[in-house]
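Questions regarding the structure given below will be posed in turn.
Selected chains only, in their assembly positions.
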Amino acid sequence: MNAPGQVAFGKSKPRPVQKLDWRNYIVYFAFIGVLIYFSISLFDDGFVSTDNLLNIARQTAMISIMGVAMTFVISTGEIDLSVGSTTALASLTAALAIQSGFGMLGGLVAGLGTGLIVGLINGLLITRFVIPSFLVTLGMMGIVKGMAMWVTDTAPVPIINSAFNFLFGSGDIGSVPILLVWTLLATVAAHILLRKTSFGRQTLATGGNESAARFSGVKTHRIKLMVFLGTGLAAGFAGILYAGRMHAGRYTFGDGDELSVIAAVILGGTSLFGGVGTVIGTLIGSLMIGTINNGLIIMGLDVSQQMMIKGLIIILAVAFGKKAMKN
Amino acid sequence: GKQDANSSANGKSETSDLKTQESPKSGPITINPKIEDKEILGKGPYGEKAVSAKTLKLTEAEIAKIKKGNYKAAIVMHYTGNDYSTAQIRALKATFKRMGVKVIAVTDAQFKAEKQVSDIETVLAKKPDIIVSVPVDRVSTAGAFKKAADAGVKVVFVDGVANDLKPGKDYVSVVSGDNSGNGAAAAEVMGEKLGGKGKIGVIYHDADFFVTKQRSDEFEKTIKEKYPKIKIVARAGISGPNDGEKVASGMLTKYRDLDGLFVIWDVPAEGALAAARTAGKDNLVVTTTDLGTNVGLEIASGGIVKGLGAQLPYDQGVTEAMLAGYAMIGKKAPTYVAAPAVKVTKDNVLESWRLVYGADAPDVIKDAAK
Amino acid sequence: MMENISKSFNGITVLDSVSFSVKKGEVHALMGGNGAGKSTLMKILTGVYSADQGDIFIDGKKVEIHNTDDARNNYISMIFQEFSLIPSLTVAQNIFLTRESKTSLGLLNDKQCIEETEKLLEELDVDIHPNDIVGNLGVGYWQMTEIAKALSQETKILVMDEPTSSLTQKETEILFSFIQRLKNKGYAIIYISHRMEEIFEICDRITVLRDGKFVATEECRNTDLDTVIQHIVGRDSNKAFEWKERPYSTDVTPVLEVKNLQAGSKVKDVSFKVFPGEILGIAGLMGSGRSETARAIFGIDAKEGGEILINGEQKTIKTAPDAIDAGLALIPEDRRMQGLILEHSVKENIILPILSKLKKGPVLDEAKANEMASHFVEKLRIKTDDIFKTSRLLSGGNQQKIVLAKWLANNPEILILDEPTIGVDIGAKTEIIDVIRELADSGKAIVVISSEFPELMALSDRVIAMHNGQVVKELRRTEIHSEEELQHAIQGN
């Protein structure tokens, strides 16, 4: 076959903005808007201090890390509701491993292993039995939560291993929190995986049109299995980070996180219907939710007011972000 | 939310603890005799003065009589995800066992009044003779409890009653920890550690839940009355146990010069600890309520948490079972019984642990206390 | 009557001051290459898009059509090229959507809808049931449902955008008799198709568009095929549909051998061989089981019996990826459901089957991927603004070309094409035929399923006819002298 066309598509013309739809950019506008608003209104209250901004990074690390993994699951058109409870169980298995003298590495293996096993079971049930992922992971959420309560009868397990606690939660490298380092590592890795590798392409293809993907030779079941292993792993790691940050494992960690994680992903611009996904968007979505939480607390509002205003901001930010995009 | 409210965690991290804290297999039933008689600050639902749990007793003869009845009991909790509940359930099961009472169901309402009503309906299908319950909400659960009472079930309330139920008639008794006393103990530790002056913050439970409300109210009252030079400069609410870190971080951002922080119970207090560590505020004085493993460890190792007020869930559970036993044999029971609060600091953390859980503290705490 | 209609999307002009008129009782063909703007023009008429410029007159009166309701109120209806059916509803539910008959209580009278649908389907002679879920049907039936839907509506102007692209001759003829009846009733019919022979069979006038511009309107009687083709492609071209004898050997091991294949109710006993360098055509009526055979071979449908041998070796093919590993490729007949990820770009679709060949270390070689995509966009003349355009926004024929490009890029050993040129314009069709021949010449085995006899005759070295899930006849191309012979073969006698 002859030389490929020298009509350089996408080179002579400006690169089209149309690669993903507006939703992917809204969150940037919305996030910037929220940041500016709080920076001005809460300037005197220390909102813009480096410490506080780093705090936001710390507080959102677990949601961000689970979010980038969830981006893959949602990109395939599936959902994983079990991440929150997996986080709890992983924090406990990690803590128990350390308590039993297996050291930092033992804790790491136990926590990640817990996540991987949950992800594996989810993935196998979804692909082999073709049960909707909503039901599988809802069931799994209960099972894992029950196990987390049962394993120590709801008692927390303290972790006395300062290397573990430093490396997986409490430490700072210079003035950069280790949690921020983990977040960035996870985001960059996931971004490359989604945008730059054939696995990422196949993930999006599976979500875009599963049967067309299969006709094109994509092993869609394997892709789905992999993405659930991914959320499992991320939830396990988030559990380790909770443990390191709080110097303990506890069954309440991560409680309700599934909703925050999914919210961050959707806010970031990934479509619940699959086929469209953005890791960076998810990170920004997570940071935005974290910033709102932080700002409203610093404002000194009641919990009820915080809830109302947070809801309002989410809706307004998206609506205005969309408007800004159009212009 | 469905989250935690009043109390929490602790250490039954080694199974051996479990055995030691159970009461002896024979002989009369009473609460742990080592508990000292202290004045109870809180008042009963109808303003009654509290009767100390120490005055209760079931003799061997009475126990034998109860055993003959082959009674059935249901435990209808507001929540079971904290140590306060688990310790009580453990004590209830153990004590009922000695009384030959079968525990037919344990339910968890997840702090949802509507679920508790369903739970009561469901357990009634098994026709229990006794219901021991922490009501989620005194208003909206009243109907269901009334239904149980009308069906002849003897109800023992814990920590609160449902509206419109008459003591002695619709329910046997209400057993309560001394929530106000808990708050007062935490305030006293705060006052002592700060040398009577400084700026502090309060993280309270932003929900209509009287258990936690009594604690924070009494904390603030005690600070104002006893330590006028301590100023409460910041106040923030949490809605669940996982909010502690976020709220404390925000507070420390805004008020960099805080000297102390009271957190409503130990689980969010752990979050506050993480926040204080990241903010580099090693000299902050944190006090709280409920003796959980992690805060116990922190107190023992001389960390940021300096002390707390604790209740006695295990003995409270024994008391509840005893009162149910009273009802079974028609023995007159006091309508309001309270167990005192314990003030825990580094000096007495190991003894307090023994008092609260009837067992030695876990090794980590013992090591730290050395 | 439409006057000076212009339309552009994102600054790219798609229609440039086009005028078009259709009279009562007339069948007016609208022709043009893929992406010429035919569908867009008709969507403006039916209110799906609004024109940037220009006016629409009906019966001499200027009308404003801004949405589909306006069109409906003016008695305009349309058979959409991309189908306006709901996959999860039944045939009857789709046909009467928003126009259901009601009982006296105001509830839906499904029984009546089903009865009416039954009648309609009977008249159209389609063997589907009103309660069949549309999403479970093949494209041919899908298209028949769409036609039935249009015919069931009261209308004055009926637009048919490639109504026969997935139909075999039999259905096409039935449709034409319907069109004749409607024409006699005084309907104005606008007919879009890339099948030249049809145009001359039923149309009165022809209007040709090219690149969004009006080229000509001619009376059918006064023109001929060559002139029209010239209008469409803008140059001479008639080497097209001519079969060329190509030498290949049948003494060697067949590349693909299917033995007694059985799958589902539609594939009962199918056996055939394909030799290296050979193009095998499969002819058959709608529902004869051709597509099912292809799908069973490719591992999409479960096989219930029979063997697949590749280069003489027996292969177990349970999934599509198995098939691909074995060197097979299938161009599915349904580009919307199986061929494309409509929301993804042209490039992403083209490179999907060949991702593993586009690696630079662990990551994808984007430059090479862009090059690859651009190459095929050029080669197949896919009309798109750039390779990053969302596939859904391309014209129907250009979408079909992407599906082709996907598999040509993969360069498989055995290529099965199920209705490969649905909706592709006459110019591109000849080029695609050339590409397929080129592939065969390089020693690949090719199987073509097609309902268009001219195409089948032009391509195949050998043709098998299927009827009712069985191979009923096998003919060497040299033995076939006319389309009638093929027609006979597929009737099963």
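Should a chain be cited, it is by its letter among A, B and C, assigned in written order, with residues numbered from 1 in that chain.
Just so we're on the same page, contacts are C-beta pairs under 8 Å (C-beta built on N, C-alpha and C of every residue); 3 or more make two chains touch, one makes a residue touch a chain.
For clarity, every value in this text was computed on a predicted model and none was experimentally measured.
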| item | value |
| --- | --- |
| Subunit formula of the full entry, expressed with the displayed chain labels | A x2, B x1, C x1 |
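We adopt the following convention: only the chains that are shown with their structure count from here on.
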| item | value |
| --- | --- |
| Topology of the chain contact graph, where touching chains are joined (line, ring, star, complete, other) | line |
| Chain located farthest away, centre of subunit B as origin (C-alpha) | C |
| Cα-centroid distance, subunit A relative to subunit B, in whole angstrom | 36 |
| Distance from the mean Cα position of subunit C to that of subunit B, given in whole angstrom | 73 |
| Shared-contact residues (touching 2 or more other chains) in subunit A | none |
| Complex interface listing, subunit B residues touching subunit A | 1, 3-4, 9-13, 80-83, 86, 206-207, 234, 236-242, 245-247, 249-251, 253-254, 256, 267, 270-271, 274-275, 277-279, 292-294, 297, 364 |
| Partner subunit B, residues of subunit A touching it in the complex | 45-47, 49, 51-52, 55, 58-59, 99, 149, 152-158, 160, 170, 177, 245-248, 250-253, 255-256, 293-294, 297-298, 300, 302-304 |
| Of subunit A, residues touching subunit C in the complex | 1, 4-5, 7-10, 13, 15-16, 18-19, 192, 196-198, 201-202, 204-205, 208-209, 211-219, 275-276 |
